[in-house]
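Read the structure below first, then the notes.
With one protein chain held back, the other chains of the complex are shown just where they sit.
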Amino acid sequence: MSGRNIMTDQMSGKNPTGNEQIEPATDDSTEYDFYFGPAHSGSGNFGVKLKLDGERVISARADPGYLHRGFEKLMEYRTPIQNAVISDRLCVLEPLNWNLVHAEAVDELTGIEVPERARYIRVLMAELSRLQSHIIWYGVMSLGLGFDTGFRLAFGYRDYILDIFELITGGRCYPAGYICDGGVRRDLPEGYAERIKNVLDKIKGFMENIKSFDNLFFANRTKGIGVLKLEDAIRLGATGPVLRASGMKTDVRKDDPYEIYSELDFDVPTEKQGDANARCTVRDREMEESIKIIKQVLDRIPEGKTRKPSRIKRPSRTKIPEGEVYVRNEIARGEACIYMRSVGESAPYRVKVRGPDFLHMIPVLEHLLKGCELADVPAIYWSLNICPADMDR
Amino acid sequence: MSMVKTLWVLVEGLFSKPMTIKFPHEAIEIPDAYRGEHKFDIDRCASCGFCAEICPNKAIEMVKLPEQYTQKYKKTYPRIDLRKCCFCALCQDICVKKCLKMTKNVFLATPDPASLIKDPMPKVQGEE
Partner (left out) sequence: MAEIPQQRKENKLIEQISSKFEIEGTVQRDRRVWVTTSKDNLIALCRFAKRLGFHHLSAISVTDWPQEKIFELTYHLWSYSARILLTVKTKIDRADPKIDSAIPIFQENAQIHERELHELFGVQFEGNSDLTPLFLEDWDGPPPFRKDFNWRDYVRQKYYDRSNEREKPYWE
């Protein structure tokens, strides 16, 4: 079978050249175009062009590019420590996770042994970031389903975690390369453990509250909607919670362990149904696992240095050894990877950023939206927990 | 059953303290490590230019002072353009003499963009 046949078969209803001629609507025609985004509150800077027949979606076409900033090119002009600052902006909702991916790529190239304490701080911050990202997801999902209380609650509780970020990194949303090559940029301040434990208790209360809302608001809007079968999920390149909700027990933290994840005890929650509700359940349970990991890290965190070398080097003195690496990490949305190629200069020669949403927002979303009802579009859209920032880059 | 639970949570919410605070009258405490507006101590500056070199956004430029100061301060000193600044604090971390510090000042909104360019020596009244 040639490639052409598969394409036309699976993306039917679309003209591949994009020069679609819109036929003038006749009086009895029920087909029309519908734009979901890009200026919709919560959808992010991203649009989906839907073709509707009455209330039913015939086909969907993702329309990315509203947030393209050319990070891969920007990184070719900057040294690792400057790139660490840029890597925050790869995704607004989980900057610390992206910090970690970038820092690991550079560490693997330079071969620096990261101090033990820094490894623990990195995991601590990455898990707090994951928790925070899942709380945002809950808020935006509630907003999409018209449950405003959940949205406000979630964003209120998220701010407690931002307080921690502010305390440790010095910024609420953007840590400015807190996790950088060789370790982390500064040590933890005094009394951090108590602050974090207090916040975790508050988050637990929040999670109990949202569980009581589940049957009322979530289940009846999400059950049986947007079913992603396991073979489709693998074919379309779904990763992370989306793939786990379809029944695949996989997690980069377990399968391809990085930092200290191989020493920590946590489960990988999976669901079998593959519908929007399963994806919600997986994320709810992942939040519990994250809290479990944070507690373990807080108990075990050793003393010692936080960065090697402790001082930041000038750009003209920095050098990345020649080589190429491909680093995989599990961030809140799925698999995040960086391919970095260096030729021995101060800046990397090529950086390829692979965000999980690149595949979730284009092939998976197009696949799931085909044939669903218009009213289910927000439920499917937000159940994937998508953010255009790391897709457009 | 879940309906009762939900209602209970909602009723509880009616009587609990709000999560927000009334901002101009009270504010949350800003930690010491916060990365706000820069404070520059010209007397300690060694004019090494590391801050200008490491700035990811090229917001720092090394400039000469106006003539009335050149007697005392002969070298070049950092001029910070807060419009370009991303508040990453790399300049603070690399500063050898610890003369560039990030303060807790977050009130930077202004109708006059030109006031966001921080000269190494504050301008004297009546000067161009």
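Quick notes on this one:
Note that the chains are named A and B in the order they appear, and that numbering of residues resets to 1 at the start of each chain.
Going forward, contacts are C-beta pairs under 8 Å (C-beta built on N, C-alpha and C of every residue); 3 or more make two chains touch, one makes a residue touch a chain.
Because the structure is a prediction, the values reported are computed rather than measured.
Every shown chain that the unseen chain touches in the whole complex is listed here: A.
Note that of A:D33, A:D148 or A:D255, the residue touching the chain absent from this view is A:D255. Considering A:I234, A:I260 or A:L298, the position touching the chain not shown turns out to be A:I234 (whole complex). Listed residues A:Y178, A:F213 or A:F358: the one in touch with the omitted chain is A:F358. What subunit A contributes to its contact with the hidden chain is residues 1-4, 6-8, 10-11, 14, 16-18, 64-65, 68, 70, 72-73, 234-237, 239, 248, 250, 255-256, 324-326, 328, 335, 337, 339, 341, 349-350, 352, 354, 358-359, 362-363, 367, 392.
FYI, only the chains that are shown with their structure count from here on.
Contacts from subunit B toward subunit A in the complex involve residues 2-3, 5-6, 8-10, 13, 19-20, 28, 30-35, 50, 53-54, 56, 86-90, 93-94, 102. By the touch rule above, subunit A contacts subunit B in their complex via residues 78, 81-82, 85-86, 149, 156-157, 159, 163, 166-171, 174, 176-177, 185-186, 189, 209, 212-216, 311-312, 314-316.
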